[in-house]
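Below are the structure tokens for one structure; questions will follow.
A protein chain is absent from this complex, but the other protein chains hold their places.
Which chain is which? They are A and B, in the order written, and residues in each are numbered from 1.
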Amino acid sequence: MDFLFFFVKRILIAVPLLLGISIVSFAIIYAVPGDFVDTWVANTSAQTGKSYDELLPQAQQMRERLGLDRPVIIQYSVWLKNIVTAADFGTSFEQNRPVTEVIGTRLPRTLMLAVMTLVIGQVIGILLGIYAATNQYKLGDNLATLVAFLGIVIPKFVISLVILYFLAIVWHSPYIGAINSPKYILQEGWTPAKFWDFLKHVWPVLLVSVWAGQAYTTRMMRGNLLDVMNMQYIETARAKGLSRGKVLFKHAVPNALHPVIMNLGSRFDYMIKGEIEIAIVLGIPTLGPLILSAVSDRDMYVVSAIFMMVAVLLVLGNIFADLMLALLDPRVRRATITRG
Amino acid sequence: MADISLNAEAISSAANLTYWQLVRRRLLRNRYGMVGLAGCLFIVFTVVFSGFIAPYAPEIKDRVAVYSPPQTIRILAPEGGLTRPFVYGIKEQMDPVTFEITFSPDETKRANLAFFVKGDPWALLGMDFETRLIGTADGSFVHFLGTDSLGRDVFSRMVAGTRITLLMGVVVMAASCIIGTIVGVSSGYFGGSFDTLVQRVVEFVKSFPDLPLYLALVAILPRRADPTTIFILFAGILVLLRWADLSRELRGKVISIRSMDYIRSAVAIGASDQRIIGRHIVPNTSSHIIVWATYQLPEVILLESFLSFLGVGVQAPMVSWGSMLNQVRDFQSFAAAPWLMAPVGMIVISVLAFNAFGDGLRDAMDPYSNG
Partner (left out) sequence: MDEPLLKVENVVVDFRTATGTVNAVRGLSYEVNRGETLAVVGESGSGKSVTARAIMSMLAENARVGANSKIWFDGEEISSFSELQMQRIRGNRISMIFQEPLTSLNPIYRVGDQVAEIIRVHRPMPKKEAMEEVLRLFKEVQLPNPEARLGQYPHEMSGGQRQRVMIAMALANKPDLLIADEPTTALDVTVQAEILTLLKNLQKSHNMAVILITHDLTVVEKTSDRVVVMRYGEVVERGATRDVFAAPQHPYTKHLLASEPKGRPGSLDPQAAPLVTATDMRVSFTLTSGGMFSRKRAELVAVNDISATLRRGETLGIVGESGSGKTTLGMAMIRLLTASGGRIKFDGIDITRLSRKEMRPLRTRMQVVFQDPFSSLNPRMIVGQIIEEGLQVNGIGSSAAERKEMVGQALEDVQMPRDAAQRFPHEFSGGQRQRIAIARAIALKPEFILLDEPTSALDLSIQAQIIDLLRDLREKHDLTYMFISHDLKVVRALCHNVIVMQDGNVIETGPTSQVLENPSTEYTQRLVRAAFNVIAA
């Protein structure tokens, strides 16, 4: 019962945030002179050689059709209303399809990749962190810390570039720029073969993302575990006659995990951003490249919807992390004193 | 009266060191931090003396050598034995079948290198200079890292780009530090409704999907505007989203310092809020601020590099490492001229150096963390 309450409360708090984000994203597109139609005119004029005046009537028509001639506020409120009543995020001007469809293919992919890399990255980070802490100042620690350090420091897009170079020029790999090979794209559902094909396409994303993602966690886990090992209850555990392994894994690690879990929300955020960055470089059709193209096309609804979607993902990620924390830690119910 | 002699409470005879002297001592002992510091100094040196180090000004075009490969410095003469450093010229060949243009060293054209040659004028602190560190004895072009699509020397541009990239980093770091400190300290110290308001704002800023925002904002900046304006706008956007982080951290720190007894003592002697903030709180948060700032620099460098790489950041004629990489976005040029990736090296070096230094600094300032 309490969980439900908490969940609802968090969602309610998130609503003004999302509203704010949607307003800002709308405002951004509007802040700059020129809308989608102007870009279309510029492009068409370049391609067909027609002048601006010749294209004007067409442009005017287009504006009316798309509703771009109405005042901003109206456009925004209509859009908002549609979202709330019909889950209709508008239409993509560029692709002439509902925004939900456009994003609908790409968002789940980004999400899936982000979640995969999050899980793998965190597990590796935790294990590495434990390893480093238990071998403090020895070779194992230095190696693990170095791996973590490089992960933090490494420019993701740079490494992606380098990998791209090898893929395209050196290995002539056929797996670039797509999620699946043509024969699997239309296939519904996942088979092991399709999954393997998928991995062959996206392994650079996974590699770079996981390496970057584990870094912060490794360091944090190492630091936490070292702190926890100095706690009195670890000494108690040893004094009970427990083996070193049991002391470590049953008593120390669960407590050290606490801040790592707390951070899962921000790690998820990082994974999403990382995926976007790498996908842009590698040309993989997920959210990243879509943002770029939508912005340069001034495809308004797509842009705003993407912003909202990403924000929703982040909010959900944070809620999830808080939930996990509450489940794991009985101390979360605690009294706080305020001056009264 | 208790016998003091039995108590041996000798005041430590170690030289009294200020906190900062202690930090310096600990830092000097930290290997990684020192290596990082060396890297940072190297970068700073490059920034200051970029005009001196680069053989040519970044806009200079060598019309005969477009997309030409790097020329290696050689010191072994073909006849054997060491000789003064020289480079071979480049000759072009076109493969008749594929029409691919290849370059190879032309052993007939040999140019000796010279130091402190007279080159394009450059300025530092309002003074004009003409001497450059390295060049050819006969004044011909030498390209240590090759040239780009317009025949511009990659090495020179890379060195020049250090200035812009670092400038962006320093400006964003300084501005977000100042804003974050003011907001964080005051909201932590004064609390109340001001604090609640600030917290909501910070939450909003932090929840904002920043990468999409950068992409969007920077993508729609008017391209035809003056590059300096774009630079300032770009920096402004970065600051806008980054100050919130420091603000939140400092707020937490200030709240914990606020409950310290020395703060209560200061109130008890009648100190004013300004005095308490200025003399008691900020000095005890300064280490946190400095460490945060040191980590900001590499983050901003990476961000700027990425956005400029996408073509949405620093604009010509300004040159930054990221904007140089913009040329390799086109796959063909990437394949044809992989040396255009050279700025990657500088990015990696600077990011590694600043992070290592930041780590060393953090360990030196807080020896009780298990870093």
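The definition used in the following text is that a residue touches a chain if its C-beta (ideal position, glycine included) is under 8 Å from a C-beta of that chain, and two chains touch if they have at least 3 such contacts.
Please read all numbers here as calculations on a predicted model, not as lab measurements.
Interface note for the absent chain: among A:S77, A:T191 or A:S243, the touching residue is A:S243. Taking the complete complex into account, A:N255 is the one of A:Q75, A:N255, A:T286 or A:N318 that touches the chain left out.
Only one of the listed residues, B:A271, B:I290 or B:I349, touches the absent chain: B:A271. On the side of subunit A, the interface with the absent chain consists of residues 2-3, 5-6, 231-233, 235-244, 251, 254-255, 322, 326, 328-340, using the contact rule stated above.
Residues 1-4, 6-7, 9, 11-12, 14, 16-19, 260-262, 264-272, 275, 279-280, 283-284 of subunit B touch the missing chain (whole complex, contact as defined above).
Note that in this section only the chains that are shown with their structure count from here on.
Chain geometry summary: the mean Cα position of subunit A and that of subunit B are 26 Å apart.
The residues of subunit A lying in touch with subunit B in their complex are 17, 20-21, 24-25, 28-29, 31-32, 136, 149, 152-155, 157-158, 161-162, 165, 168-169, 222-223, 226-227, 272-273, 276-277, 280, 291-292, 295-296, 298, 303, 306-307, 310-311, 314-315. Within the complex formed with subunit A, the residues of subunit B that make contact are 203-204, 207-213, 215-217, 219-222, 298, 302, 305-306, 309-310, 325, 328, 331, 334-335, 338, 341, 344, 347-348, 351-352, 355-356, 359, 369-371.
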